[in-house]
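In what follows, a structure is listed as structure tokens, so that the remarks can point back to it.
Note that one protein chain is taken out, while the other chains of the complex remain in position.
Just so it is clear, A and B label the chains in written order, and each chain counts residues from 1 on its own.
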Amino acid sequence: MSKVLISFTLNGKKIEDAVSPDQPLLDYVREKGCKSVKRGCETSNCGLCTVLMDGKPVLSCTMLAVRADGHDIITLEGKQQEAEEIGSYLAKEGAEQCGFCSPGLIMNIIAMKDELTNPSEDEIREYLSGNLCRCTGYVSQLRAIKAYLASKEDCQ
Amino acid sequence: MFTIDNYVKAETLEQAYSLNQKKTATILGGCGWLKMGNRSIKTAIDLSGLGLDKIEETDTEFRLGCMVTLRQIETNEAINSYFGDAIKESLRHIVGVQFRNCVTIGGSIWGRFGFSDPLTLMLALGAEVQLYHAGKVKLSDFVNMPHDRDILTHVILPKNNQKTHYITHRATATDFPVIACCVSKLPEDFRDNGFRVAIGARPQRASLVLDTNGILNEGITEESANKFADYVADTLNFSSNMRGSADFRRHLTRVLVRRALLALNQEV
Partner (left out) sequence: MNKYVGTGVVKSDAKALTTGKPVYTDDLAPADCLIVKVLRSPHAHALITNINTNIAMKVPGIVCVLTHEDVPQCRFTMAGQTYPEPSPYDRLILDRRVRFVGDAVAIVAGETEQAVDKALKLIKVEYKVLEPILDMRKAKDNKILVHPEESWKSLCPVGADNMRNLCASGSDSHGDVEGTFAKCDVVIERTYRTKQNQQAMMETFRTYTQLDTYGRLNVISSTQVPFHVRRILSHALDIPKTQIRVIKPRLGGGFGAKQTVVTEVYPAIVTLKTGRPAKIVYSRYESMIASSPRHSMELTVRMGATNDGIIKVIDLYTLSNTGAFGEHGPTTVGLSAHKPIPMYGKQEAFRFTWDVVYTNTLSAGAYRGYGATQGIFAVESTVNELAEMLNIDPVKMREINLVKQGQVMPAYYGETATSCALDRCVERVKNMIDWDKKVKPITLPNGKIRAVGIAMAMQGSGISNVDVGSVTIRMGDDGDYNMLIGCTDMGTGCDTILAQMAADCLDCDMKNIAVYASDTDVSPYDSGSYASATTYVTGMACVKACEELRDKILLTGAEMLKVNVDDVYFDGQKVYVVAEPEKFVTRKQVGYKGQCFSNRELAATVSHSSPTSPPPFMAGAAEIELDPETGKVELIDYCAAVDCGTPINPNLARVQTEGGIVQGIGMALYEDIIYDDKGVNYSNSFMQYKIPSRLDINKVRVEFESSYEPSGPFGAKSIGEVVINTPSPAIASAVATACGVRIRELPITAEKIVMGLKINKKS
């Protein structure tokens, strides 16, 4: 197998590296220390591995590391301030529970906030439907997300 | 998960095509389906450097490059305003936003998956595909062609003033459909009255049914919709899998075709 040279930014840091062409971005960023990125399935269903590619949420289990070439990749390690803020809203509801799905969920909340203006409850549920959670039953998360978005509205 | 020996980011389609002539080569789409298998790929061909990730609109058609993601289509204003809610309805159930940001229309259509929502939608819309070697082919023909070594470069949605309605039955909101149904009204031509119904997830590949008997010639009424729904349900083959029996699928087809037709009538 021949490795492929890629050049991209990971959480703002320029990286040049030789990667295996069949390595998922998920495994690559974990090797680079981004342990927030989790794997919950092999069938692209769970959303735990969500990262931002040029600001758009993608599944790092499905995206090959070679395809990060020339792009801007951000994991939760690169969004600590937002994570803490959104996390505090989740925690106030107890909605983080086991926490294993939290990083992927928070990444997608960040993406949603950038993409949708003033989303309705249904739009929130739809945008985040690819983020599975087995602990909470989702309703506490919805309360938390609405409170977070409302606080952002107030700031504007 | 698959393995890749060599990765080639193609510089031209010709290069991609010639590399792809070997059976051990594979064109990479969004890898959503590919990753479920365990294939050993000698040469993986990436088309993402060829500018095929654009949606182009002309007076007569929308041209979707094969690397366009499902999410790009879902959020494209021009497509949505031309074809209406059917586009979003056919895409929004597919796993989640992150998944739809990864997977490509080229991969979805090339795969001709039985469960495919986009295939069902685009069959009813009268789409065509642009193949690098074989040229333009009607999707209704392409759907029954064997997987060969050609490359699908574009999906073409003709602007035919289609009125379209898309409806599915699913066990859960983001599951594959148990049955997918898309009805579309195209302009009449010399052969038929322009009504098209595509039924997907039978669970075999989506199939197109035309109103060759002219059941809907006098327009859509409760009665003609029922009659045509029966016709579609009785014409197609259905099978059973873990999501539902053939009988249930036939039953759903009857219900969904009728509902889609009546909804189409509301929209017209």
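Assume contacts are C-beta pairs under 8 Å (C-beta built on N, C-alpha and C of every residue); 3 or more make two chains touch, one makes a residue touch a chain.
Values in this document were obtained by computation on a predicted structure and should not be read as measured data.
Only one of the listed residues, A:Val4, A:Ile86 or A:Leu149, touches the absent chain: A:Ile86.
Touching the chain that is not shown, out of B:Gln15, B:Asn76, B:Asn160 or B:Thr174: B:Thr174 (per the contact rule at the top). Contacts to the hidden chain, counted on chain B, fall at residues 3, 36, 169, 171-176, 178, 242, 244-245, 247-248, 251-252, 255-256. Looking at chain A, the residues touching the absent chain are 35-38, 40-46, 48, 75-77, 80, 83-84, 86-88, 90-103, 106, 125-126, 128-142.
FYI, only the chains that are shown with their structure count from here on.
Computed centre separation for the pair chain A/chain B is 29 angstrom, with centres defined by C-alpha atoms. Against chain B, the residues of chain A that register as touching in their complex are 1-2, 4, 20-22, 24, 42-45, 47, 50, 53, 56-59, 61-64, 66-67, 69, 108, 111-112, 126-131.
Considering their complex, residues 1-7, 9, 28, 30-32, 35-36, 41, 44, 46, 48, 71, 92, 95-99, 101-103, 173-174 of chain B touch chain A.
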